[in-house]
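Here the complex is missing a single protein chain, while all its other protein chains stay put.
Every chain is named by a letter (A, B, C and D) in the order it is written, and numbering of its residues begins at 1.
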Amino acid sequence: MTLDPQLILDSLPLIAQGLGITLKLLFYSSLFGIALAVITLLMRISGRWYLSWPAQAYIYFFRGTPILVQIFIIYYGLPQFGFIRNSILWPILREPFTCCVIALGLNSGAYVSEILRGGVLGVDKGLTEAGKALGLSSPQRFIYITAPIAIRLSLPAYSNEFISTLKATALASTVTLMDVTGVARTLVSQTYAPYEIFIAAAILYLAFAWISYVALAWLEARASRYVKKGN
Amino acid sequence: MADLAAWGDDFLLGTLVVLKVFVVALIMAVIFGLIGAAARLSRNRIVSGLAKVYVVTFRGAPEIIILLIFYFGIAVSLTALVQYFDPATKFVDIPPFWAGSTAIGLIVGAYMTETFRGAFLGIDHGQVESAYALGLSKFQTFFHVRVPQMWRLALPNFGNHMLSIMKDTALISVIGLEEITFVAQMATSVTRQPFTMYMTVALIYLAITTLITFGVAALEKYANRHLRGAR
Amino acid sequence: MSGTQPVIVLDRVCKNFGAFRALTNVSLSVSKGEKLVVCGPSGSGKSTMIRCINRLEEHDGGRIIVNGHELTKDSRNIDAVRREVGMVFQNFNLFPHLTVIKNLMLAPRLVRHKNKDEARAVAMKYLERVRIPNQADKYPSQLSGGQQQRVAIARALCMNPEIMLFDEPTSALDPEMIAEVLDVMTDLAREGMTMVCVTHEMGFARSVADKIVFMDAGEIVEAATPEAFFTKPQTERARQFLSQILAH
Amino acid sequence: MSGTQPVIVLDRVCKNFGAFRALTNVSLSVSKGEKLVVCGPSGSGKSTMIRCINRLEEHDGGRIIVNGHELTKDSRNIDAVRREVGMVFQNFNLFPHLTVIKNLMLAPRLVRHKNKDEARAVAMKYLERVRIPNQADKYPSQLSGGQQQRVAIARALCMNPEIMLFDEPTSALDPEMIAEVLDVMTDLAREGMTMVCVTHEMGFARSVADKIVFMDAGEIVEAATPEAFFTKPQTERARQFLSQILAH
Partner (left out) sequence: ETLRVGMECTYFPFNYRTPEGEMAGYDVDVAKGVAKIIGADLDYVCQKWDGMVPALLANKFDIIVASMSITEERLKKMDFSVPYRVSIGRFLGPKGKDLKLFDEAGKPVPANFDGLRIGVERGSTYSSWINAKLPGATLQVYDGNEPMLLDLANGRVDLAITNPMKAYLDFLSKPDGAGFEFVSPPIDEKEFFGIGVGIGVRKGQDELLKRINGALETMIKDGSLKEYSLKYFPFAINPDNWQGVGTN
C-alpha cells in the first residue's frame, strides 16, 4: 500500500468534473461577499450607532466562528423552524448551492469589510482635507478620492482572502454539493484510494490558487501604477 | 432546551477535546513556523526552496483536503516506511487526534513561517549592528536584541493564526474526532434540532475566540509598553 | 496693491483641542489683495488658525467671516467659502491615483460642473502658469517635490479662488525646489491675489508681505509691516524667534 | 593634547561592494588622544571607512590595526577591537524594547560580566555626564532625538572604550538638538578621548579636530589641520565641497 502516481493522474480529469461547481461557488460567494462588505463598511463608518452596531455584531460573529459550523447552521439549522420553510425565502434556502453561497458570502463579507476598513483608514487624511478645501462634498470625496485609494491599499489583503474563500468552497461537499472535494470524496468511497485522489484534488486547488494569485498580483500591479517612480 | 441540557456534558467533553487539539496544534504550528522561517531565511537555496514549497502548498490547498490526506494517507506512508526497516510491523496508525492536530499545525505553521520571517526582517538592521559594535556576540544579539523585538512584531498576526487554529478544529469532525461539531451531529440525529445544536457550537467557539482575542490584545499592550507616551 | 475692503475677518477666535487651548482670542482682518505672512514657533497655532479660515477645523469661540459669509455650522456657508478659498498644504496632498491634469480637473468638474473640455483648458492654463505644462500626464509620484507643490498651487487656482491660503508650502522641500515654488507664489502675489501664508521664508516675507503676524502659544503677539517687524520687533519673544530663524 | 603612539592604522585599505569599489587604498593613522574629523560628499565612503574600523564591514585589501590588534577573520581580534571601540550611529539605534538604563547596562553585563549594581552605577555615571540622569527609566521612544543620541553616546561610553567612532551623529537632528549633542562631544574631546568623527558640522570640526580628512569617491583626497583645510584647501574638489557646505 503505497502511493500510485498513475492513479493520481487518472483521477485528475474525473475530479475536474467538480471544478464547475467550485468555480461557480467561488464567483458568486465572492461577489456576494464584496457587496456585503461594502454595505457593512458604509454602516460602520456612518457614525450612527444603530447602523454601526449591527455591522460590528455581524463581523464579530462570522469572524469568531468556524465556517463549517456557519454552513451547517444555514443549511441544516434554519429549516428547523417551520416559518422559514414556509417563507418566500425557502426556494432560495432549499438549494444547497445557494445556502453555500450565502454562508461563504457572509463569512467572506465579514473579513473583506475589515480589509476595506483598513484600506479606508490607510488613506492619508491630508487627501480628504485637500478634497474639502477644493469644495468637494462628502460623498464626492468618498467616491473620487478615498475609495480608489482604499481599494488599492486593500488588494494585497484581499488576494489572501480570495484564496481563503476558494479553500472554503471545499466545505460545500459537507452539504451534498459535488464540487471538486465532493467528487473526490465520492470517488474515494468507490475506489477506496483516498491518498491518491485527495492528492489529485489538492493539486487542482493549488493550481487554481496559483492562477488566482498571479491574476490578483497583476491587478495589484496595475492598480499601483501611480505609486511607482517613472522618471 | 431540555434536549440541549441532555447533551450538555457531551458538549463539555467536546470542548475539552477542542482545547486539547488547539494547544497541541498551536505548539506544532509554532515549531513548524520557526523551522520554516529559519529555512526560508537560509542562504542554502535548496533549504529555502523547500520551505517555500511547504508554505505554498499548505496555504493553497483546502484545509479539509489536507486533513483527509493526513488521516488516510500518512498512516499508509508511515507503514510503508516502517515496514522497510522492520518488515514484521503490520501497521502504523495515527489516531484522529494526532492526525488532526498535526494537519492543523502544519497548515497554520505555513502561515506562521511567513509571519516569523516578516518579523525577523522587520527589525532594523541598525539595531543588530549597534549590538555588534558594543561587543555582543551573535548569540547574545539574537536573544537580547532580536527576539524581544521580533515577538512584538509577530504578535498581531500570531493572534490571527491562533484564531485560525481554533476555528480549524471544527474540521476534525470530518475525520470523526468527537469534538463539539461532531457532538452536534450526533445530537441532531437524536433530537432533530440542528439549529439549536449548531448554534450552541457556534456560541462555544465565539466564547473561546473572544477570550483569545482579549488575551492577545493584553499581550500586545504589554509588548508595546515601551511605545506608550511616545513622542 | 492692498485694497481696503476686508475679505477675511477673525474676531476673538478661540479653538480648543480637548483641554488644550490652541487659539486664544485671535483677531485679524485681511483686505482684498492684501498679502499676510504668519510666522511663529512650532506649535504656536499657525496651522490651526489658517485651517479655521476654510473650516478644516471648527472654531469654538469668536467669529470668522470670509467674503461676507460667516462660518457657522451651516453647510451652505461652508461650501460657499471653500469655493472661494484655495488652500495649499505643506505635504502637497495631491491625489496619488490621478494624473496631474486629472488632479486639476477634478474639482472644477464636480463642484463647478464644468465639462471635460472646459476643465482641461483651465487646467492647462494654470499648469502653464506654474511652468510645468509638459508634466500633465504624469502621476504625482513621478514629479519632484517642487513640481508637486506647483501642481498643488495650480489645482487650487483652477477653482478661481478669491483668496489663497498657504500652510508652510516650502517646508517639505529641498533648497533648490524652494526657489521654484516661491517664484510661483511671488508671481501670484504680484497679480493681486489675496494671500494668507504661513512660512518661515523670511526673504519671501520681506519682499512680498503687506503685513506680518507673529504668533506664539495660540495668540497673535505682534502684527506689523515687514520693515517694522524685521528691524525692530516689539516683543522679546519675536526677537528671540527672529534671531533663531536668521541664524540658520 | 594629541599623543604620538598610533592606535588606529589603516594601510592601503580597499573595500568593494560587488563590482562597486567603495574604498581605494585608504591609508590613515590616528594617535592616542587625537581627534580626527572625516568629511566629504555623500557616497564618498566615509561611513564605509569608519565601519571597517570596528569590522561592521570586512575590508577586501590592505590592513587595519586597532590598538595593536590586526583585523582579520579571526573573531577573537574582532571581539577585542569591538570591546575597545565605541560607536555612535546617525540613527541612534537604541534598543527600543529596553529602558534607557537597561540600554546602558546590557553590554557591560553581557560582555564585561558586570553584576547588576556595578552596571547600574556605571550607567548612571555616564547618564549624568551626558546630562540626562532623570530620563533613566523612560523608553527611547519617549525621548527627543537629541536626548536619544546622548543616550547612545553614554551607552558606548559605558564599555569604557579607548576610541570612539561617530558616524554623522547629528545629521538626523533638529537644529536645537544638534547643539546639545555637539556640547557633549566637545566635553569628551576635552577629556582626551581618541575620536574619529564623520560630520559636516564645520564649527565643531574647527574647534575640536586635530586633523581633518576629506574623502571623495572612496579615496582620501586631503588630510590637513583645520586651519589649513578651511583657509586654503589644496584641491578643487575640497574647495567646491566647502563652498557648498558653508553656503547653508
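As a working rule, contacts are C-beta pairs under 8 Å (C-beta built on N, C-alpha and C of every residue); 3 or more make two chains touch, one makes a residue touch a chain.
From a predicted model like this one, the values you see are computed outputs, not experimental measurements.
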The one residue from B:Leu41, B:Val56, B:Val147 or B:Met186 touching the chain left out of view is B:Met186
Pick from A:Ile8, A:Ala37 or A:Met178: which residue touches the chain that isn't shown?
-> A:Met178
Of B:Phe22, B:Phe72, B:Tyr132 or B:Tyr205, which sits in contact with the chain we cannot see?
-> B:Phe72
Go through chain A and note every residue touching the omitted chain.
-> 1, 76, 79, 85, 94-96, 174-176, 178, 182, 185-186, 188-190, 192-194
Residue positions on chain B contacting the omitted chain are 6-7, 9-10, 68, 71-73, 75-76, 79, 90-93, 96, 174-176, 178, 182, 185-190, 192, 194
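Keep this in mind: only the chains that are shown with their structure count from here on.
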Determine which of the two chain pairs, A-B or B-D, is joined by the larger number of C-beta pairs in contact.
-> A-B
Chain centre separation in whole Å, for chain B relative to chain A (CA means) = 22
Residue numbers in chain A touching 2 or more other chains?
-> none
Show which residues of chain C lie in contact with chain A when the two form their complex.
-> 54, 56, 79, 82-83, 85-87, 89, 91, 93-99, 106-107, 110-111, 138-143, 152, 155-156, 159
What does chain A use to touch chain C in their complex?
-> 124, 126-127, 129-130, 132-137, 140, 144-145, 148-149, 152, 225-231
Chain A - residues contacting chain B, complex | 1-3, 60-61, 63-70, 72-73, 76-81, 163, 166-171, 173-174, 181, 184-185, 194-195, 198-199, 201-202, 205-206, 209-210, 213
